[in-house]
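With one protein chain withheld, the remaining protein chains of the complex are depicted in position.
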Amino acid sequence: MSIAVPHGTPALATTSPVPPEPAPAPVNYLNVSHTIWSWLFTVDHKRIGLLYLGSISVFFIIGGIFAALVRMNLMSPNGAILTEDAYNRAFTAHGVMMLFFFLIPAVPGVMGNFFIPLMIGAKDLAFPKLNLASWYVFMIGAAFSGWAVLVGGIDTGWTLYPPYSSRSSQSNILPGVMGVFISGFSSIMTGLNIMVTIHKMRAPGMTWGRLPLFVWSLYGTSLIQLLATPVVAVTLLLLMVEKAAGIGIFDPTIGGDPILFQHMFWFYSHPAVYIMILPGMGVVSEILTCFSRKNIFGYHAVAWSSMGIAVVGFLLWAHHMFVAGISFYAALLFSLLSMLVAVPSAIKVFNWTATLYRGSITFHAPMILALGFLVLFVVGGLTGLFLATLGTDIHLHDTYFVVAHFHFVMVGGMVIAYMAGLHFWWPKMTGRMYSDWWSRVAAIIMIVGFFLTFVPQFIMGYHGAPRRYPNYPQEFQIYNVLSTAGSSVLGLGYLLPGIYLPLSLFFGKKATANPWSATGLEWITPSPPTVHNFDATPVVVCGPYEYAIGVDQMGRGLPEPPGPGGSDGPTGPSGPMKKETEVVG
Amino acid sequence: MADPTTPATTNDPHGIRKDVDSPGQLFVVFATVLGLALVNVFLSQSIGPTKFTLPLQLAIGSVQAGLVGYYFMHLRQGDKVVILTALSSLFWMGILFVLFMGDYMTRHLVVSQ
Partner (left out) sequence: MSASTHSPVLKHHFDDLGQQHASERLGIWMFLATEVLFFGGIFGAYTVYRLWYPSEFVLASSHLAWKFATINTVFLITSSLTITLGIRAAKLGDRSALLRYLLITAALGTAFMVVKGFEYKADLHERYVPGPMFQAEYAEAVKPIATMTHAQAEAYFAADATKSHPDHEPWARDLALRNHEGSTAAPADPGKIQLFLCFYYIMTGIHGIHIIVGIGCILWLVWEAWRGTIPPENYSTVEVVSLYWHLVDAIWLFLMPLLYLAGIGYGHH
């Protein structure tokens, strides 16, 4: 199966010259206009991507502050700094901000908006105004929820289970839920836009079999956003009605079933974890193949496993409810189905590993982070199997084991992948190179800090420490202190890019059009790209990862890849790989 | 413009007129959907709430919705991907129903043990 390489392309390897470096465009999407209105009313997908980048960075900081509060409080068995009520509000705020206002919009909102049109050779997304509207709707939702969690807070946990949320809780449920409800529409708008764009706006020659894997993964993500988000929208609407009217369909006093809320909530919220992780997998697919200078192994397997995850991801939500009172037979079925999703995930991991095999690997920051993703995702994924197993889940349910598991996937997987993507595409987005040395250091600190934070939680959870409690027995203190100490290392790791990335805008070296010598269409445009992306519609003749023969998707040669010792100096392998890099996949 | 439904390529560079609905067909569909609605009401009223009433009502509703989708919503002339979108929405709703019912219809089996 060498579908990724159409017949005749090997000849290009010897004949196609490296194209001359495109002259930096005097007018690009950043400097075409400078007024605040030109940003607030822009319909340029690249600027909207940056609007998302700015806003989610703020929400990440807010969510991170709440995480720090929670970890600080857990330093002592009876709560170090917060009252018990304030602790509930802090972990809820952390969950709401991180999930709904950082993880879900992160990669689709920033990199999806920015790079999907560039990667498929389109001038813009199919519906530019809808795209801008999605950002405004997102900000309105964030304003509601942000106000709710900052002023008074919500004390139910991000899952908002009734009857606690509908009857007992006296906290800011209504504005908080309203914010999540509203931001869901933004998610739908983004997903719809990306999906229609991928279907209808591809450049000539950009067949489905030549789409970069990032595009495939966002296609799967958008599918989930479209089909799952409306269900949580109606669920939250029902919850708001119940809260406001004092009577509703989840109310057990009139025969309602609170577990029905959990079903409807997780029908979205379980697939939503694939909204969060799938784009990360796409980012990593791009980076691993680029920095090992090899074609991706098993292109079709990786592409279709994205779709497999998107579909199978809908069939297993009730593993969140094994101990909630669902039917025994349903629990059995959901346990089995939950294990099924490990198959496409494993297919991806094996293919990535095979991609690395005998590659010419260079350890730049995106690659270090992508490799970190690979390791952390495997740990997160495999511990998921423990939780999918009915018997062990009874023991591990609602313990720190679960907390550690999903943080390995969501933070170790997704946040690390987001950081990897940001470092990979930063030169294209801003036209500047960041500090190579500092970025490598930050990447290593993030990965190490992450391990230090969450490995103790696995141990503590396995010994039965329940999540969400502000107090714990003395014997768990050592793990909590270790975890808190680790989280400060992790925090430092996140702080560093917050410093050197903005500094690079002013002091960074100017980036060339293709600093990583990558093959995608986005690297054909100057850095930063011009307003309409391409002067002429590109014509695609190759698969997306022809590193073996060293041509980009238009069949042109690649520039010198960055050397292993730094981004300056041609110390890397020259031209097409001389080593054994057979076209695999 | 004597006969506007004839595909006139010279006047119609974008091929917009080639798929114009025939009013007669629209009226027939309209009459059928409306007739089925009234049949649904009178049939439900005369047989009352038996265990066959709901399936019958939903079957009539599905035929109506199918006619609306096929003729009024132009699935008849739809691209493959549009038809796929329409079918996927029903398929995913099916997932929701089947797995919901998988829990609710087997719950009592545990209680009785």
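All chains are identified by letter, namely A and B, in their written order; residue positions are counted from 1 within each chain.
One rule holds for everything that comes next: a residue touches a chain if its C-beta (ideal position, glycine included) is under 8 Å from a C-beta of that chain, and two chains touch if they have at least 3 such contacts.
As the structure is a prediction and not an experimental result, all values here were calculated from the model.
Annotation: of A:32, A:260, A:324 or A:481, A:260 touches the absent chain (contact as defined above). If you put the hidden chain back, the residue from A:48, A:173 or A:188 that touches it is A:188. The omitted chain makes contact with subunit A at the following residues, 122-128, 130, 188, 192-193, 195-196, 199-201, 226-231, 233-235, 237-238, 241, 245-249, 251, 253-257, 260, 264, 267, 537. Take subunit B: the residues that touch the chain left off the picture are 1, 4, 13-17, 19-21, 23, 26-27, 29-30, 33-34, 37-38, 40-41, 44-49, 53-54, 57-58, 60-61, 64-65, 68-69, 71-74, 78-79, 81-82, 85-86, 88-90, 92-93, 96-97, 100-101, 104-105.
Operating definition for what follows: only the chains that are shown with their structure count from here on.
Centre-to-centre spacing of subunit A and subunit B amounts to 37 Å, using the average Cα coordinate of each chain.
Taken together, the subunit A residues at the contact with subunit B in this complex read 199, 227, 231, 263, 267, 314-315, 317-318, 326-330, 333-334.
Those residues of subunit B whose C-beta lies close enough to touch subunit A in the complex are 81, 88-89, 92, 95-96, 99-100, 102-104, 106-107, 109-110.
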